[in-house]
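For this depiction, one protein chain was excluded, whereas all remaining protein chains were kept in their positions.
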Amino acid sequence: MRAIKGVLLQCDPAVKQILLAMNEKQSFIIEELDDYHLVIKADEEYRIRRELEAELEKNTYSLEGS
Amino acid sequence: MPAAVVPDLNTSLPTQHTLIPFLQSQSQNTLTRLYQKPSSCLAIFRLLAPLERQLVMNLLWLESAIPVATMAAWVARDGKKLYDAAVVNLGNLHILPSSMVKLALNSTFKTSFRHAITGGGTSGSFGVPVEKDDKRPALDLGALDSYALERWETILHYMVSSGSGQYPSKPSQGVLYLLQRSGLMANIHGALQITSFGFQFLLNSPHEQLWNLLLQYLHMAEERQMDLVEVLSFLFMLSTMELGREYSTEHLSETQKAMLEDLRDYGLIWQRKPNSRRFNPTRLATTLTSSSPPLPTSTTTSSGPAEGFIILETNYRLYAYTDNPLQTAVLNLFVTLKYRFPNLVVGTITRDSVKKALQSGISSDQIISYLSTHAHPQMRKNNPLLPVTVQDQIRLWELEKNRLKSQEGYLYTAFASQADYELVLNYAKQLNTVLWENTAKRCFFGSLDGHANIRGFIERRTGATG
């Protein structure tokens, strides 16, 4: 049996898919657990959060300048 | 901390004053020394709940103790819970030593309070007044009020602008130290920034804010080797003083004289010069134990700090009828301000402005309750007060931040058999460290702190089985 150190991520399925897509470019996922959970490398967490936020920002529309 | 229970006539308990739990945590000795001064007794009496006050008055003029049953006979059935709570509270304050048999007031409290009511005793605890000095006249009431307001708003404004120095003056070092110690501001990246606690503080009424700061001051006093009884009795003496009258500093103890500087900084007293031998209490001081507004409502067309001035529309537009720079700065924390007029500030609640606020630790609940508390009287025609769409959206923006939750730990996988897996899993469950499990895949995720125990457990097992 093995014990692997990592970070457990809990999210909704949409975010998980985004993370899987990000993983294609630069792998950081250790294991996919189920639709809501992932285990990733511990030191990558901060970078992942920032990239995820940037990705989600692309989806939002704000009424600036009015 | 006051009990967060909504007062509901007879059935539930009324909220307590912020100072009461602090007093209840002091020793009997300290409290008895405090009760030697009539002005302290009077001030504490005013902070009590109505039923507690009535109980104290009932027992005040009696010479001997009365049986518990006699007093209990006066209680109506509806009031039993209130009565019991009142007796417990008074017991914790050592005003009414608890007893199953007889009820009698603490004798020191009784004597001093009788002196307070009838006037007498020799403690001089109501403050020694001095004659007006025509050569060096003191400020009149209006100037005193504006002095207190200016001092107080300097502190609040510093908190809101997070030390960026937009407001002309800065509070003194002592005040800054107090703000930091009390958790209202924190040293982030080298500068003092307001915390989530601090924003909640800004929400409260001036009375609550004042008492919160004083409570912090009292906590700090213990560390600074100041005699707590002296500090408290000076504060209580201030609360019984008369506005517009000068008092002498000659009869104050050393501790109390040291407090003068701090009290000047908070706007509680005014002195002509730092070493002056007389001082004037301001309205902030004289209304310490009452619920009248401690700060004057401003004379401009805008309303004072305690009333509503915000109008919020369903299109997220916000109109604030104020010209007070402090209130504008508070709004700037979570609203994108667009226009400023002499009596009106217009802005919009946008995703960016709310996210900025959320990042500095302010929660969506705090924003919503600030808006409700300061809603313009005209808004009260709406039911609910704030538009539901705006409230929901602010909460949703907060939830956006929390889409991804993370926890550090270890993934335990590749177990030899189902039995092995279940054994280790049960052990981990007993330690409450399991964050995720999957029986089909035979793996589970445990938290970081449990790892050492689990590893030890497994090693013992494998060691035992060879």
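We just call them A and B in the order they show up, numbering each chain from 1.
FYI, a residue touches a chain if its C-beta (ideal position, glycine included) is under 8 Å from a C-beta of that chain, and two chains touch if they have at least 3 such contacts.
Just so we're on the same page, contacts and distances are computed from a predicted model.
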**Report entry** Among "Signal peptidase subunit 3", "pyridoxal kinase", "Blast:Ras-related protein Rab-7a" or "General transcription and DNA repair factor IIH subunit TFB4", UniProt-listed name of the chain not shown
**Finding:** "General transcription and DNA repair factor IIH subunit TFB4"
Query raised in the report: Quick one: which shown chains sit in contact with the chain that's not drawn?
Result: B
**Report entry** Hidden-chain contact residue, picked from the options B:Ala49, B:Leu192 or B:Leu404
**Finding:** B:Ala49
Query raised in the report: If the hidden chain were put back, which of B:Met57, B:Ile188 or B:Leu396 would touch it?
Result: B:Met57
Requested in this report: Looking beyond the chains shown, say which of B:Pro67, B:Pro129 or B:Gly456 touches the absent one.
Outcome: B:Pro129
Query raised in the report: Which listed residue (B:Ala65, B:Ala104 or B:Ile117) would be found touching the missing chain in the intact complex?
Result: B:Ile117
Requested in this report: Name every residue on chain B in touch with the hidden partner chain.
Outcome: 1-2, 4, 6-7, 9-10, 14-15, 17-18, 38-39, 42, 45-46, 49-51, 53-55, 57-58, 60-62, 73-79, 82-83, 115-129, 131-132, 197, 200-201, 203-205, 207-208, 211-212, 240, 242, 245, 251, 287, 289-293, 297, 303, 306-308, 365-366, 369, 373, 377
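By definition in this document, only the chains that are shown with their structure count from here on.
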Query raised in the report: What is the distance, in whole Å, between the centres of chain A and chain B, each centre taken as the mean of its C-alpha atoms?
Result: 40
Query raised in the report: chain A touches which residues of chain B in the complex?
Result: 350-352, 400, 403-416, 420, 424, 435-436, 438, 441, 443, 445, 451, 454-455, 458
Report task. Mind listing the chain A positions that touch chain B in their complex? Result -> 1-12, 15, 30-31, 33-34, 37, 39, 42, 45, 49, 52, 56, 60, 62-64
